[in-house]
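Left out: one protein chain. Kept in place: all the others.
Naming follows writing order (A, B and C), and every chain is counted from residue 1.
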Amino acid sequence: MTLSNGRHYLAIPGPSVMPDEVLAAMHQPAPNIYEGDIVTLMEGVTRDLKTIAGTTGQVALYGANGHGVWEASLANVAAPGDMVLVLSNGRFGMGWAEMAQGLGIETRILDCGMSAASDPARLEEALRADGDKRIKAVLVCHVDTSSGVLNDVAGLRTAMDAAGHPALLMVDCIASFACDRYEMDAWGADVTLAGSQKGLMTPPGMAMVWFNDRAAEVARGVKTSRYWDWTDRGNPEFPYQYFGGTTLTHHMFGLRKALDMIKAEGREAIWARHDTLANSYWAAIDAFGAGGSMRLNVPDRAHRSRAITSVALPNGQGERLRLWCSENLGVTLGIGLGRTPPHDYFRIGHMGHINAHMALGVVGVLEAGMLSLGIAHGKGATSAAAEVIASATRPLSQAAE
Amino acid sequence: MTLSNGRHYLAIPGPSVMPDEVLAAMHQPAPNIYEGDIVTLMEGVTRDLKTIAGTTGQVALYGANGHGVWEASLANVAAPGDMVLVLSNGRFGMGWAEMAQGLGIETRILDCGMSAASDPARLEEALRADGDKRIKAVLVCHVDTSSGVLNDVAGLRTAMDAAGHPALLMVDCIASFACDRYEMDAWGADVTLAGSQKGLMTPPGMAMVWFNDRAAEVARGVKTSRYWDWTDRGNPEFPYQYFGGTTLTHHMFGLRKALDMIKAEGREAIWARHDTLANSYWAAIDAFGAGGSMRLNVPDRAHRSRAITSVALPNGQGERLRLWCSENLGVTLGIGLGRTPPHDYFRIGHMGHINAHMALGVVGVLEAGMLSLGIAHGKGATSAAAEVIASATRPLSQAAE
Amino acid sequence: MTLSNGRHYLAIPGPSVMPDEVLAAMHQPAPNIYEGDIVTLMEGVTRDLKTIAGTTGQVALYGANGHGVWEASLANVAAPGDMVLVLSNGRFGMGWAEMAQGLGIETRILDCGMSAASDPARLEEALRADGDKRIKAVLVCHVDTSSGVLNDVAGLRTAMDAAGHPALLMVDCIASFACDRYEMDAWGADVTLAGSQKGLMTPPGMAMVWFNDRAAEVARGVKTSRYWDWTDRGNPEFPYQYFGGTTLTHHMFGLRKALDMIKAEGREAIWARHDTLANSYWAAIDAFGAGGSMRLNVPDRAHRSRAITSVALPNGQGERLRLWCSENLGVTLGIGLGRTPPHDYFRIGHMGHINAHMALGVVGVLEAGMLSLGIAHGKGATSAAAEVIASATRPLSQAAE
Partner (left out) sequence: MTLSNGRHYLAIPGPSVMPDEVLAAMHQPAPNIYEGDIVTLMEGVTRDLKTIAGTTGQVALYGANGHGVWEASLANVAAPGDMVLVLSNGRFGMGWAEMAQGLGIETRILDCGMSAASDPARLEEALRADGDKRIKAVLVCHVDTSSGVLNDVAGLRTAMDAAGHPALLMVDCIASFACDRYEMDAWGADVTLAGSQKGLMTPPGMAMVWFNDRAAEVARGVKTSRYWDWTDRGNPEFPYQYFGGTTLTHHMFGLRKALDMIKAEGREAIWARHDTLANSYWAAIDAFGAGGSMRLNVPDRAHRSRAITSVALPNGQGERLRLWCSENLGVTLGIGLGRTPPHDYFRIGHMGHINAHMALGVVGVLEAGMLSLGIAHGKGATSAAAEVIASATRPLSQAAE
């Protein structure tokens, strides 16, 4: 017997659950790419993407995954021999640094481990030490997908300003976009990166780079690639320039629908939904941990992502539990990517198309798994999670009862 | 803010959740109906349907919903002026009786309420009282969708045999088929009814009637409708006879895929999955009820369906909770169909494409709803449900720890 | 090598080509059937169906194929022992008569063969001969799918009026609906039948019966079936009454989309499109016939359907050509259903979702087939068809050139 034969729930930190509406929107014949709907929808797509990012700057679209826009963003602002400073909180911060190195860019890395945010004070110190202003850009993941650490982008910008350093602030929002609150202009980011396959709820293969006038000015002096060049993509004269060649027609069909759903819900409402569901997970894991060794990876609540939760469960039990849930009850959790040892961790993606039923079901599944596997754990996890949800939804009149 | 913006879960007692694979199978161009795949797949479909029903008899397919096969089954075995005996455990038993009356068939009804199974002793008594054997058929719902009551079909057959009455035993398995254990031949049913949209996980609009040689023999003397006539449908010479006209092409594409999934899992495994998940719900509701007024509608565990659970929650709280779950957390429960008052009940469908994650999520949602609405309830419902699931999945080596 | 590996074109007289939009609309999760969108869309669906039929009467929907609504329509107006008069122009007229006989209704048949329309004078004569007005209804196919014969419904009504006979006029528009011009009220039809799978471009399994007040009045005295009873279906108090039980959810999703497409194009424009494309086929077949033995089945242009063209090609060449096109070039034509011998005929469906490219492609395929098979034929068929199309589309300014 298996108890998994129903709708499987993919609760990994990306790709996320694609809404039926998005998949349906992609299930249509290929269109003419020179005229018609696929051309006219582009303007709305880019406008909506800028609204969600909180910027009046420009956005360039790419046929690429997230690693591709790591390179795209760098290729516009740094030439071989230039230097960037990378703030790392996990595997993906390190990956961006390696991508820079691959382009011949010199990197300096401030490694903050995998359970704490990047420290603005250390950033300020590092920039002050860069007397000849060689650092062209500071690279940071808003959320590192491997650790679920959330960085304080506004605080990092404040530190850069305090240091009086002209470097660009480039932020990888691939894991956090449309999940964790983000305000590109207000927080002082110059370049932002995201991909289709997480908060934007669209299959992998499309990614985007937002850039402001400061970044555009820097880019004017750097010409290392025609494909990655964001100039025409951000401000196209002809339709084919949006994607520097053939439009990603079906991705655009899907993304258009996803953006419609995002607009209908509203940016603040989406952030609030992710906040509530993340808090419900944290309450549940704390409850499990009260009677066992399960722990949230990030101790400081202020630096936890609302898109991803990394959970520690030692002695290889994290991996045992993850495999059990997948094989037996229809829930796939994320692996302990980049951890040592990897089997002592698992990750829960709660990004994009996720509601309370899906989250509460995962809590119940974790409890069933620990019962089945004999892993010690505290009671009342679902009640704790349900209380967070009830508090967020309880009408005032009810609260008084 | 809403916490429902993810995959909604339709947990009503039919239509059930359609697997992505089934919907995808239906998303294809219309085929030629005189030659090719749609013709060749019919034989396998009917063979598999007979296997699932546990019969060596025949099966007739209809373009119709469940109400349609109520009429189809009657039109083959009873003419105007004939009499049938209906055993009722809810709205659907009564509905079948009304359908018979509409055909001019005289009905006698043994009403057992909505919380208890039909009593074999009362059936035997009623048949013994039918001295001139006017009753041509005994009609019973294996499970009445409105109440979740499960009848003991084998026991009812034993009572009929004890009474020495020649009436046919006709069983409506619309709600229970491929969820609750059913053995048409072994249990002595002569006619069985089911529809596409519940355990068979395919959209509504297709239904079927199985019949054995005894029923076929009775039908030979009754000719009231060419459309409902099961003779050619059950044993077609030409492809169009399967559906007495145009084949339901897209339903067949979907049903073929659903049957593939059912075969891959296996009949016993499917029944065991439904049994475990139903038991997990019952444990959860008992836990909720220990601290409040929530109750299972059917006190006797032996007469509860594994496809549907009817839950009582008085003072209109059932309907309040149902609406809250739908509006806030993305779960749609079934209404208190046929109850007085209807708002004191709700129903949970757990039929077909359902796994532990989906069920445990509903338990968590119910808890959040009662917290939000201030409805008194006991603690530990998810733990109770998870324990049922863990017990069913725990390997022997673990059980010893 | 095969030259068929592209989009196959199913050019049979139903099921027709389902638009991608319709299939996509059906590819969605099952909805709640008691509340929400599926309930609210019903009113618009029935309103639109009445508009297309040209009636202010009512429409009843059924989970059934076309044969099902043959029985549904009869069961409402005629009881066993009643009499109907059937005008037949092919296999489907005869089929409706057999369905009546199955219900115990006495039938009289005016058979006009398979290449000519029903003669109003013969109808008038037959009604005048019915001195005691036993005939309760006159049954006629607007278009008989097997022959492509189109009847003059208004002319038949005039004949009935001239005879002063009170029988209902019941018209099977299954093949013609939303293809050939039809005006239920203006032409004096009392009952109209159609199915989902032809001009309505939705998979088989759903059908409908329109009826006016006269027919409703007759039905009040006839109660033979609760399932087929059109009273509540045509004027439902509760949502489940639309389908007398479970709603055909996915058919309704598809039909709603098909009706949107029909409304967007407009009834007159749809009839004009079918008229032009049918005329282009007739021109092509006349051209082929000028150099060989291919002939249109219906000599009189006024009695040819715009939805179906039946073509004669003697000595079994019809079937050879049909098979060749299907196996080699990706076009499936309809068989010579109901003909003697069947292999001397084939049929072309040009109903619903069909444009000039699809039709002209079939003409080219027929030519290639006859070339390949060595079947004698005239030249210039595509030019003749293209000329019909160009004439229908040529702007005035061009015509003057």
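Please note the rule applied: contacts are C-beta pairs under 8 Å (C-beta built on N, C-alpha and C of every residue); 3 or more make two chains touch, one makes a residue touch a chain.
This structure is a prediction, so every number in the text was calculated from the model and none was measured.
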item: Per the touch definition above, residue among A:G44, A:G102 or A:P299 touching the missing chain; value: A:G102
item: Of A:R47, A:K133 or A:K223, the residue in touch with the unshown chain; value: A:K223
item: Touching the absent chain when the full complex is considered, from C:R47, C:R301 or C:R394; value: C:R394
item: From C:G6, C:G131 or C:G221, residue that would touch the chain that is not displayed; value: C:G6
item: Touching residues (missing chain, whole complex) on chain B; value: 20, 24, 27-29
item: Contact set of chain A toward the excluded chain (per top definition); value: 8, 10, 12, 14-18, 23-24, 26-34, 63-68, 70-71, 98-99, 101-104, 195, 197, 203-206, 223-229, 243-251, 326, 332, 335
item: Sites on chain C contacted by the missing partner chain, in the whole complex; value: 1-9, 17, 19-20, 27, 261, 265, 269-270, 272-273, 276-277, 328-331, 353-365, 367-369, 371-374, 379-383, 385-387, 389-390, 392-395, 398, 401
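We take it that only the chains that are shown with their structure count from here on.
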item: Most distant chain from chain B, judged by the mean position of its C-alpha atoms; value: A
item: Intercentroid distance (Cα basis), chain C paired with chain A, Å; value: 54
item: Whole-Å separation of chain centres (CA-atom averages), chain A against chain B; value: 44
item: Chain A: positions in contact with at least two other chains; value: 20, 27
